[in-house]
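A single protein chain has been omitted; all remaining protein chains appear in their positions.
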Amino acid sequence: MSALLSVNDLRVRYPVRGGFVDVVHGVSLDIKRGETTAIVGESGSGKTTLAMALCGLAPVYGGEVRFEGELLQRDRKNRLNPDRKRVALMFQDPVGSLNPRMTVRKALAEPFRIHKVESADPDREALGLLDKVGLGEDFADRYPHQLSGGQARRVGVARALALRPHLLIADEPTAGLDVSVQGEVLNLLSQLQQEMGLGILVITHNLNIVRHVADRMAIMYLGRFIEQGDSQQIFSQPRHPYTAALLAANPSPDPDAQPGEIELKGDVPSLLQRPPGCEFHTRCPGVREKCRGLFPEVSIDGEHRQYHCFYPLDN
Amino acid sequence: MSKPRGLIAHTWSGLKKDPLGMAGFVLVSFILLLTILAPWLAPYDPLDVNVHNRLSGPSAAHWLGTDQLGRDILSRVLYGGQVALKVSLVAISVAMAIGLLLGMLAGLGPRWLDRVLVIGFDTVRSFPTIMFALAIVALTGPSLNTVIGVIIITSIPVYARVVRTQTRALRQRDFILAERAMGASTGRILRDHVLPNIAAPLFILASMDVPAVVGMEAGLSFLGLGVSPPTPSWGSILNDGYSYLRNSPWPIIAGGIPLIAVTLGFTFFGESLRDIFDPKLRGKDR
Partner (left out) sequence: MTAPVLDIRGLSISYGTEAGALKALRDVDLEVGEGSIIGIVGESGCGKSTLISAIIRLLAPNAQIVQGAVNFKGRDLLGLSSEQMRALRGDEISMVFQDPMTSLNPTLTIGRQMSDVQHRSTVSRSEKNACSVMMLERVGIPDPEAQLKRYPHHLSGGMRQRVAIAMALMAEPSLLIADEPTTALDATLEVQIIHRLKELQREFGCSILFISHHLGVIAELCEEVIVMYAGEVVESGPLREVFIDPKHPYTRKLLECDPARIAEPTRELPVIEGSLPNLVNLPDGCIFKDRCSKAEARCGIEPPKMSGDGHRAACHLLDHFQETSP
């Protein structure tokens, strides 16, 4: 099956005083229809910038992106120009991504009005969408500040899926939601994915949800994917020490669970001063001499399993 | 959970909770009504000269007395309100429209355009208004249009700066990015998303600007740089009365009270509007 979205060596570079920083430093990935891919990383890893670049909201410095086989062109400001009807973006802040002066009904009618969808009556479509995401018609005339976090999130889902896109990019879809509510949103996304055959790219730092929703995952560190592959495989057998540390750093609510063995030292290095060699060597518990000087090129292990490490873990 | 209310209902219920704002609203409405109805309410022609009855105090025939030419002060004050109203309405709406345009250009346009415009705004702001007015009057002669022109030019930067700041802040907001991600055009974003979100602060600014403009008109007319005699204006009433302050205080009192009333009324009303629409105070009724 061919890829829905195919990203090859994508780079995002921002100018800073006295130079530039590569926020996204050459990432490649494929997303298939009906599959969920998760990009996991800590703050500053570049995961949100990657999402923005794919949606044409951040300038691209290099690399190519194909959507359903077509090469995406760049506009005057070097931003990608995907078909907005087929690629939808869900923002991290559900209330903030709704215009405070627009009712839910108007917000949901926006996609139809923007693209002048002739066959549709925007207001009727809005009500249909509300129903689809499990909100009653009485929500139609509310303003964003009158919604709870979970409700605003549902409106966000409805708006993103209004034009039946083929790819949904969801930036932290459960940020700020209570545990008892985040399941609702994730279940809704899974259900709509099955109905519509949607490809989903989830950007998150929450490994607990990744384990349940993602078919494939990529772990991002300093703008690179340091490991990617099948998410069950990665969870059961991480190859890169950073992945292992991230998995171990996830405290379990089971009081009998053994606490994480690997504690990373220090902080994520600044993008302005990328460490030489393997960029993780400054924090790696298993660092050796070779790591300090040489950059580990990609290793391929089985089908689609990739990582950048000279001394991968083999549990 | 309360149902969302319309703009007017929201304003009204907010005013009801704020006695000072309500007082301002009543005062403003009262003055507007009197001014609009001046032709019907004024007992005399404001230009009717009657030198036999000059500088008289209040009487049954002349409620606020007469000025140095025996003209009825009440009628002049009522008609003077029309001048004040015309100047503030025309000057503020034109200044706001141009300020809106330039402000959005600066806020959304390329960096060089923003810089050029901001330098322009600051240059205009740095002129002392009166000196600027004097210069213009020296070129064109005193007239109502000169006053309006001076006020427009000096007010544009005030509006433009507010619009620019608001636009720049909005540009980074998620809901604007979300519109762009959905493929909305820049025009659509400006019209449907930026404009409605800066309109409220802009109108509040305008309502608080009215007294300043009325005061400026009065000041310029007082200095003889504004409306030319015999047209009545609150400023020219004060100017006329000033010379005869020892003989009769009535022109000064009659010309001053509406100025104070307008200032207080619009200030209270504007401040109340600001509180009602402050997003931080909104949403309490969640």
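Remarks
Per-chain numbering from 1; labels A and B assigned in written order.
Criterion: contacts are C-beta pairs under 8 Å (C-beta built on N, C-alpha and C of every residue); 3 or more make two chains touch, one makes a residue touch a chain.
All values reported here derive from a predicted model rather than from experimental measurement.
Here one chain is not drawn; of A:73, A:119, A:180 or A:273, the residue touching it is A:180. Check A:43, A:73 or A:119 against the missing chain and you find that the one touching it is A:43. Of the candidate positions A:136, A:255 or A:302, contact with the hidden chain is made by A:255. On the side of chain A, touch with the chain left out of the figure occurs at residues 42-43, 148-149, 178-184, 186-187, 190, 205, 207-209, 211-213, 232, 245-246, 248-257, 259-260, 263-264, 266-268.
Note that in this section only the chains that are shown with their structure count from here on.
Across the complex, chain B meets chain A through its residues 1-4, 173-175, 177-185, 188, 192-193, 196-197, 279, 282-283, 285-286.
Listed in rising order, the residues of chain A touching chain B in the complex are 55-57, 84-85, 88-89, 91-93, 96-101, 103, 110-111, 114-115, 141-143, 145-146, 159.
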